[in-house]
Every structure is written in C-alpha cells, then in structure tokens.
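Shown below is the structure under consideration.
Every protein chain of the complex appears in place save one, which is left out.
For reference, chains read A and B in written order, and residue numbers begin at 1 within each chain.
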Amino acid sequence: MSTLEWEARLGPEGRRGAAKAAPRRTHSRLTDPLFRWFVTACGAAVAVAMVALSAVLIASSWRAITTLGLEPLRTIPWSPTGGEYGALTSLFGTFVTTVIAMVIAVPLALAIALLLVEVVHPALGRVVGTTIEMLAAIPSIIFGMWGIFVIVPLMQQYVQPWIQATPLGRLGLFSGPPLGIGVFTAGVVLALMVLPFITAVSRDVLKMVPTVVKEAGYGMGSTTFEVMSKISARYALTGIAGAVFLGLGRALGETMAVTFLIGSDFNTLPRSLFDPGTSISSTLANTFNEATDPLHVSALVELGLILFLITMVFQLVAQLWLARARRMSGTRA
Amino acid sequence: MIGRRKTVTVAALLAAVALVALAVGGCGSKTGSGGRPADTIVGAGASFPFPLYSKWGEEYNAQKGIKLNYQSIGSGGGISAIEAGTVDFGASDAPLEASELDAQSLVQFPMCVGGVVPVVNIEGVGSGALKLDAATLADIYAGGITKWDDPAIKALNPGLSLPASDIAAVHRSDSSGTTWIFTSYLTAAAGDVWTLGANKEIDWPTGVGGKGNEGVAASVQQVSGSIGYVEYAYAKQNGMDWVQLQNKDGKFVEPSLESFAEAAAIADWQKTPGFAVVLVDQAGAATWPITGASFILMQKENSDAARITNALDFFAWAYRTGGSTAKELDYVPIPDSVYSLVEDQLWSQIQAGGAPAWKK
Partner (left out) sequence: MSAPARNDTAGAARDVGAAIAAKPMRARSVARRRLVDRLVTGSAWAAASLGVFIMGWIVVTVVVRGAGAINWAFFTELPPGPGGEGGGLANCIVGTLVITGVAAAMGIPVGFFGAVYLAEFGRTGRVATAIRTITNVVLGVPSIIAGMFAFAILVRPLQHYSGFAGSFALAFIMLPVMTRTAEDVLNLVPNDLREAALAIGAPRWRATLGVVVRSARGGLITGTILAVVRVSGETAPLLFTALSSPYWMDSLFGSGGFFGGPTANLTKTVYDYATSPYGNWQNLAWGGALLIIVAVLGMNVLARLLFQRGKEWH
C-alpha cells in the first residue's frame, strides 16, 4: 500500500500523527550511519581501553623485564633498595590465599546453589539468594576492617589455637605462632568475598538444567542429592567450572581485604598457613606510591602485569565454559 | 517528545556537574605563579616526625592561614619524592650522605630529635614494666628468641611473670628512617647478634610488617604478644606499653623527653657534614639509646618562588617558635645555634627562578 493510500485510511488525527512521525528522507540518510558509527565507537571503547591497558602495562614493565629477566620469578627477598626483586613471596601469597579461599568457598557455594534451586521454597529462596548477593555488594575495605578488628582477635585467641590443639596441628601446615593475621585469615575472609559470585553463577547454571530431566529422576525415586549429582551435574558441569573460574579470577585480584589481613611479610615464604605473607595486589597497594627508582616502579608494574595476565586467562576460560554451558542449554550464547 | 525526559535528565546532570565545578573553582584562593594556589605547602616523607609536623601545620595555619599538606609515606618515599620534584620538601630520618646531596642537588637540615621506643602488647605486662637490652632485642628480631618466657628475657626481668606465648615481632614493611635508626642501634650495641645491618629496608627473617609508624603501632595494638618499634609520640598518644632499655652505661632507662635530650646533647652539629649526626647508643647515665634526628630535604633549584618561600617561612617559624609544641609531644627541638647555621649556610643556597628564595 502506498503512503498516500495509507494516509487516506487514517482519518484527520491519524494523518496529523503520521505527518509528525514520518521523517524526511534526507535526515535518515545522514543520521543513521552517523548514529551507527557513534555507537560502534562506544562499543569499541572497551576494546580500546583493554588494548591501551595491556600496552601501558607492557611498556612500563619493559625495563624490569629486560633487566631482571626471570629473577623475580625465582628468588625470594623483595628488597628494592638493596636491588633485590624476588617476587616469589608475592606470587606464592596470591596463590595460597586463592587456594584457601577456593577450597572453602566452592563447596559452600555449590551447596547453597543446590539449596536455592532444588530444595527451598521460592519465596525463602529469593530472600536467601538476595542476602547472599548483597554479600557481594559489600566493598572490600569493609571486609578488611571487619576482618582485622573482629575476626583477627577471634582467630588469634580461639580458632588458631583450637586448630593447633587438634591432630591437624601436628601438620606443618598449621604450625607456628598463632598471630591472627596471616595467610590463613586472609584466605578465609577472601572465601567469604568470592562465595556470593560462585553461588550466583552456579545457581543460574543449575536453573538452566531442563526440569523435565530432573523430574524424570525424581519420578524414579532419586533423592535430591542424587538428582543434583548424577543428573544436574552432567548438564551443569561446564557452567559450574566457569563459575569457579570466575570466582578464582576475583580472588586473585582482591586487594584491600587481603592487604589488611595478610601481614606484609615480603621476605620469607610462609612455611605454615598461620604465617604472614604478601600477595601481588597487597605488595602493590603497600609499596607502589613510595617507589620512584625507575627499576623499582617497573618491577612493580611487572607484578601488576603478571596479575593482569593470570586473571585474564582465568576470565577467558571462564567465559568459554559459560558460553558453552549456555549453548548446550539452548540459550543464546 | 522523543527522549525528552532523557534529554532533560542528562541536561540536569550536566548542569549539576557544571555548578559543582564552578562552586569549587570559585572558591579558589590566591594563586601563585602558574595559576596554582600558593597557600598550601606540600611535603612528604618520614612518619617519625608526622605527629609534630601535623601539630605545627595546624598552629601555623591558625596563625598565618597557610596550609601544610604532609603525606606520611616513610623516609624512603620522602627522599624519592623530593628527588623527583613532586613535593616542596621531603622528610627523612635517615640522612643522606654529602655525596648524594650534591649529586641530587639537595640541601638537608635537621628539624627535630625524637626517640624510637620498643612497645609491647603482653597480657599482664604494663607500661615500663618489661626490661630489655640490645642483645635480647636484637635476638627477638633476628628470630632467635621466640617466646616471651625465654630464659634471656626472664634473666632481665626476675620479678615479672611472663606468659609462655609466642612473640610476634612487628617491623616496618616500607622504606623507613625509623628502621634505619633502630637497626643502627642494634648494629652498634649488639653487632654480634644483629648481623643484618643498618638500613631503611631489611630482610626481616621473621615477624609481621606494618606500614609507617602508624601501621606498626596499629599492629602491636591488634596482635596480642607482639613487640614493635615506634617513635615515642605514637606510643604516648595511643597509650601503648613501652619497654625499659639498658643503655651504654648499663642503666635501664624509660623513654622520655629528658632521656632523648641527653642523647641529643652530645651531637656535634657543626662538624658533621650535612648535619647527619647519629645519636644511637650514646654514653650517659640517663640517655635513651635509640635516639635520632629527623631531617628536611629541599631542592636547591626550584621554579615556584612563592611556594618555596612559604615553605622556608614555615620552617623558620618552627625553628624560632615551635620549640614548646615540640616538647609537648616529647620531641627535642633543634638548638638556636644550629638554626643560625642552617639559615646562613644552607638556605642561601636555595634558589627559585634564578634568585635566592630566602631573605632573612
């Protein structure tokens, strides 16, 4: 139908409305490509930022990379005024706190996700789910303050001595003076910080399991746990792996809470979980501002680059797995 | 209308931001050269004198309206900052050698003398109750003594009941002049036990790190059974428990303004190049063994005359009238004779924009 015929059918108000809405063709020929170019540019901004960040990190750490080579990855004392750049303490601390956090958080998160998806009444599930998500919203610095003023004394006076009194205490892993602050406390608080992320993503992934299959399981008399572990898990495994990796990435980069709690020991590797240590992010937080020797600054940026690369790898893997999980369940990837 | 509500919201937000910017900009005070307000003196460095500089800054602001913005980032940071030129003055408790001063074209002058004090957090032990000497203190930090009821500590404290708990030795995690003073003392008085040298940063074999004097004090407050070393003002202002130390004469002394002044009295300011006196482990029945001076560093060549003159005015005021405030916080003020030397010999070397910045 031509525009004229269409307008004839509209009647007077309709014609006025149509006249207002009908644009002049000259406009869209210019503005549409402009608009498209503009939003594409905005979309590309994040890519540009990413490239810029990578370039800046590499350029600023170049001096350290070429001067120090692999020394930071192999040696221990981090004493830049003495010319020593052993990053092993930072790397080790990041690794250990992350492992502790994951060991504690992943089982808890999966259990809570199971609860929210399978067991609990939807209304209660919403409340519990929202509360856990709020935990994710609490800023890191508050976790740090709560950690050092409330948890550390508890750790020092009750939890750590208690652990040492049990058979676990005979392991070298739990030896050493109970200081309260240290790698263990930092890992525990870190676990509480990544818990909500893993829970939320796992819950979404578990929700994507087709109800039909679960009902088939229930119909045969499986218990909730069996449905979860034998049926849902098969569907959700890739997605849950993605969730875990997301949490991992988050734990690796966490700064403030860890800085409060880890004890700032740059020069000795923690021999036990109760020892103080340092992580990449807390080394950066503690020392970056006071460094002006160019090699020192460059070495610190190199630490940042290492952290950036590790988190990027984990993020990419997590994205891959989550995309695959979404594809398998039929949702748009 | 298409998107009118959104346009209005955006316009309102922009207007708000613009208003804030105008208000903030409109409150700008008198500017020095280059459009930067000259009524703020920017300094950074040692946390050792921070309580004093902060108090001085408040009083000076009340009297003259000029603000002091001092960032307590540690002596190492202060040295770096002034060498990079990002501040008007740097502060360090570890004096620079004459050669480095020349190489970096800096002047260095002392501003106050204070005492580094071991503080403890032990159940049942009050302030001044615990007695230590250089060897035990060194051994604690070297990791040789790990429990409070160690025989070496008990030998010095026969009447005191010490718990059988672990020692947490808190040290500085940042580059620190206080560490330099403390380890200079350990090296001088217990060189056979303390082998890690005297430096702003040490490869501590054990213990927990705290950032700045503030961080060490906070850590000692938080960790039961800990020991740390802080400038006396931090211990006093926060009601912490300090330790009696055995000085060179074999007497056990408590930290106090008098014991710091005794140590400061031996300083030969005139003869020491760069005023870099070392006051640790001095003779005298009442001297505090870990006393040290804190220094100001300034560039010889500067661009902004107004700011440098403001800074020097502040230091002159501190030298001439800040003594009583210093004593209130248990810092020993620098003698007038030294001030004259500093003014004549050093401040004449400070240039700004080609001309000397300081007129008497």
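By definition in this document, contacts are C-beta pairs under 8 Å (C-beta built on N, C-alpha and C of every residue); 3 or more make two chains touch, one makes a residue touch a chain.
This is a predicted model, so every value here is computed, not measured.
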- [ ] Decide which residue listed in B:A217, B:L245 or B:M298 touches the omitted chain of the complex.
- [x] B:A217
Open item on the list: Of the residues A:L114, A:L206 or A:I262, I need the one that contacts the missing chain.
Closed with: A:L114
Task: Residue, one of B:G65, B:G85, B:P273 or B:P356, that touches the chain absent here - done: B:G85
Task: Sites on chain B contacted by the missing partner chain, in the whole complex - done: 2-3, 5-6, 13-14, 16-17, 20-21, 24-25, 27-29, 31, 35-37, 40, 42, 50-51, 54-55, 57-58, 67, 69, 71, 84-86, 211, 214-215, 217-218, 220-221, 233-234, 237-238, 240
Task: Interface with the undisplayed chain - residues on chain A - done: 18, 21-23, 27-28, 31-32, 34-36, 38-40, 42-47, 49-50, 52-53, 56-57, 60, 107-108, 111-112, 114-116, 119-120, 128, 130-132, 134-135, 137-146, 148-150, 192, 195-196, 199, 210, 212-213, 216-217, 220, 223-226, 230-231, 234-235, 246, 249-250, 252-256, 260, 281, 284-285, 288-289, 301, 304, 307-308, 311-312, 314-316, 318-319, 328-330
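As a working rule, only the chains that are shown with their structure count from here on.
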Open item on the list: Taking the touch rule as given, give the residues of chain B at its contact with chain A in the complex, in rising order.
Closed with: 73-74, 76-77, 80-81, 83-84, 146, 165-168, 173-175, 199-211, 215, 219, 222-226
Task: Contacting residues of chain A [partner chain B, same complex] - done: 77, 79-82, 84, 148-149, 152-153, 156-157, 176-181, 263-268, 276, 278, 286-287, 289-293
